[in-house]
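Sharing a structure with you now.
The other protein chains are all here in position, but one chain of the complex has been omitted.
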Amino acid sequence: MSQAAAGAITLYPRRPMPGMGVYNLKLGMWVFLLSEVMFFSSLIGAYIILRFANLDAYAQPGAVLNVPLTAFNTFVLICSSVTMVKGFAALQTGDQRGTRLWLLATVFLGAFFLSVQGIEYYQLASEGFVPSASSYEAEGAAIYGMTFYTLTGFHGAHVTIGVLALIFTSVKAFRGGYTPTKLGGVEIMGLYWHFVDLVWIILFTIVYLI
Amino acid sequence: MTRFTRLPALLTLGVLAVAVAGCGGDGDTGGAPPADATEGAAAVEIENPGVITGTVMFTGTAPDLESIDMDSEPVCAEKHEGTPVQESVVTGTGTLGNVFVSVREGLSQEFPAPSTPVEIDQSGCVYEPRILGVQAGQNITIRNNDAVLHNINATPEANRGFNISQPQEGMTSDRSFSASEIMVPVQCDVHGWMTAFIGVTDHPYFAVTGPDGSFEIENLPPGDYVLEAWHEVYGAQTVNVTVPPSGTAEATFTYDAAMSASAVVPVGDPVDLHDHHISPVAVTPAG
Amino acid sequence: MDWGFPENVSTFGADIDAAYGAIFYATALMFVIVQGLLVYCIIRFRRREGRKAVPIHGNTRLEILWTVVPFFGVMFIAYTSASVWLDIKSPDRMPEDAMELSVTAQQFEWSVTYPGADGQLATADDYSTRNELHIPVDRAVRLTLHAQDVIHSFYLPELRVKQDAVPGMEIPVWLQATATGEYTLGCAELCGLGHYRMRGTVNVYSQQEFDTWAAEEAAIASGAPASLPPVAAR
Partner (left out) sequence: MSTVALPEYVHHYHDPAHADDRSFVRKYIFSTDHKIIGIQFLFMSLTFLLIGGLLAMLIRWQLGWPGRPLPGGAVLGETRMPGGIMLPEFYNSLMTMHGTIMIFFAVMPLLVGVFANYLIPLQVGAPDMAFPRLNMASFWLAVVSGILMFAGFFVEAGHAAAGWTSYAPLSVVPEYSGVYNGQVLWTVSLIILGFSSLAGAVNYITTIINMRAPGMTLLRLPLPTWALFITSILILLAIPVLTGALILLLFDQVLGTGFFIPEMGGEPLLWQHMFWYFGHPEVYILILPSFGFVSEIIANGARKPVFGYTAMVLALAAIAFLGWIVWGHHMFQSGMNPMLGVGFMATTMVIAVPTAIKVFNWIGTLWQGNLHFHSPMLYSLAFVSMFVIGGFSGVFLASTPVDIPLHDTYFVVAHIHYVLFGGSLFGIFAALTYWFPKMFGRTMNERINKIHFALTFVFFNLTFFPMHELGVNGMLRRVYDYTQYALFQDLVDLNRFISLSAFALFASQLIYAANYIWSLGRGARASANPWRANSLEWTVPSPPPHGNFDSMPVVYRGPYEYSSPESEEDYLPQDAPPAEAPRPEPAPTFA
């Protein structure tokens, strides 16, 4: 047990206990993401139940939604996970410039994803597919619109928060705020980003493909 | 199903939080009129006021009225001689009662709401009167004269609705509507047969016909008006009238028993005022 | 006020009451054991000067015992309950030849629709009663519950029936009364400010009385004026 009696402060040794072997911030993020899993599970569960209860109200894949566009968008989001990994790898090797560039690339891809989603929403709305009952002609479409926009909208909100956090992280990276020994911020950012990516892959499968 | 979109509620949540600390009072008395408001249209000086008189005629055979099964509410059944009926169609000899007649177009002035409330009673498990007119902002005093629970569920479109209860005899509640709306349906959910309609106007020029079908609207500024008649079974009609200075205009509406088949009674939705020039008497199938 | 359930006039009510009784005696026994042990410990091991507690950390054999015994106890209760439950609620087990009625709940009344002379629901000669359920004794009755607005719960305490009526769903319920008389009909699920007034009566008649009543009602229904077009409220 090493107690650095540096002045007035007693320091914990690096790992006081046989805990999970991860530092607080990372563990906290994992724990938080568990709750996010439950949140999205509840929304997806509601979607599935409502869809089974109103089979006729849901269009066939591709009948209403623009699947190719969203498939491309999914690819973009997966790419952004790759750039995120690259950024973190660069930071671990001390490559500050690489970190900054990869982070910026992730910001760009995230923002691009959101823009495409915005365009998709705009197109659907102008075709009459809005989340309320009266405006869409197809019978029973109210429940389809409601669930579609709620599910994708909450994912979009998570991506938006992620992009804002990524911008914050990038600014900090440009100021040299991260080093190979101080990389917690980037690592938990990555965890969150990969989670959002993973959720999208599930949502895309359920909402667009099935 | 009609539902309010209460997005503003969300936006004012923060304000509400402050309101708790600040007001702590009763926020629910509704839009009571200012205390110094003088009564009725007297507040507005009308030069050379005119009058509209008229009759709502009725042709054909009036239907038998639906009887109300009040067995489960003996307190109310006792108040009726014989079997109580649903007074949806009240006729005289060739005339129609319970028609709400009001000026729909042609007024340019503003009329402050009267400070005296109008009253509606619940007695013997029916509303009295069944058809009620009130000015926007004017208080409606609702009274329970039965020793049973009544609830008053008003479901307007243009106004904030309410659903309040009066569990004991003698209880009164005051409510008002802020915007004109013809008509606001009122329902007692405990006694499904209990129905009333409240016509809300933003001026004092309205009347409800008696069984003789006659109505009179006084103290009108001279000018051209669109007059509308509304009946819960036979629908709405409009007619053009011209009120001469200090004179009397006549207006006649005619309903036929056959109209009940086609009438969609515009509850809540105002009639299309651009229809009135087609014919002086026209059933407006709105909705 | 009785100490038990209200008088039972339902065929399956006796099974429910028996299940209740069995659980009552089982838990009463456990209650005496547990609270008795607690009181015994409190008195027997109360503080004495100079005595030191015995530092027992546990006893595996005992712990296994009080894991296994309650497990089989409650599983036995669950097993015996299951068949009673399915006899009452499972649509597959409901009597085939039952009289069909339809019950519609709305704020704040029950309306019961009876088949007319043709014995079929949803035909022109149907008639209905408000806040009154009229049934013959000793005959299985199958009711289909509907709700117009919010969730209500069809509650007949003397007939041991309770079943929510959910808007958008059709839920079957069956019952068979064993005694004539007037019983309670209520709403057991909060349905708004008039919830407490949403009650009526169940009239159980002999078959003969019921037929008389039904004939009268059918006559009134067919002789009555055609109802007016619905007022466009609500």
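Order as written gives the chain letters A, B and C; numbering starts at 1 within each chain.
Just so it is clear, contacts are C-beta pairs under 8 Å (C-beta built on N, C-alpha and C of every residue); 3 or more make two chains touch, one makes a residue touch a chain.
Just so it is clear, the model here is predicted, and its values are computed rather than measured.
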Problem set entry | Chains still shown that are in contact with the chain withheld from the display | A, B, C
Problem set entry | Of C:88, C:143 or C:177, the residue in touch with the unshown chain | C:88
For this session: Tell me which residue among C:27, C:120, C:206 or C:222 touches the hidden chain in the full complex.
Result: C:27
Seminar exercise, completed: Full-complex touch with the removed chain, picking from A:143, A:167 or A:198, is A:143
Seminar exercise, completed: Had the left-out chain been drawn, it would touch chain C at residues 1-6, 15-16, 19-20, 23-24, 26-27, 30-31, 34-35, 37-38, 41-42, 45-48, 51-59, 62-63, 66-67, 70-71, 73-75, 77-78, 81-82, 84-86, 88-91, 107, 145, 149-151, 153, 155, 157-158, 160-169, 171, 184, 186, 188-197, 199, 234
Problem set entry | Contacts of chain B with the absent chain, listed as residue ranges | 1-7, 9-10, 13, 16-17, 19-20, 23-30, 149, 151, 153, 155, 160-168, 171, 173
Problem set entry | Positions on chain A where the hidden chain makes contact | 1, 3, 8-25, 27-28, 31-32, 34-36, 38-39, 41-43, 45-46, 49-50, 53-54, 57, 131-133, 140, 142-143, 146-147, 150, 154, 180-182, 184
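Quick note on the criterion: only the chains that are shown with their structure count from here on.
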Exercise. Centre-to-centre on C-alpha atoms, which chain is most distant from chain B?
Worked result: A
Exercise. Among the chains in this structure, which pair is joined by the largest number of C-beta pairs in contact?
Worked result: B-C
Problem set entry | Mean-CA-position distance for chain C and chain A (Å) | 48
For this session: For chain A and chain B, let me know how many angstrom lie between their CA-based centres, rounded off.
Result: 55
Exercise. Okay, in this complex, where on chain B does chain C touch?
Worked result: 63-67, 69, 71-72, 86, 88-89, 148-149, 151, 155, 163-165, 185, 187, 189-192, 195, 232-233, 260-261, 263-265, 267, 287
Exercise. Which residues of chain C touch chain B in their complex?
Worked result: 106-109, 129-132, 192-194, 196-198, 200-201, 224-229, 231-234
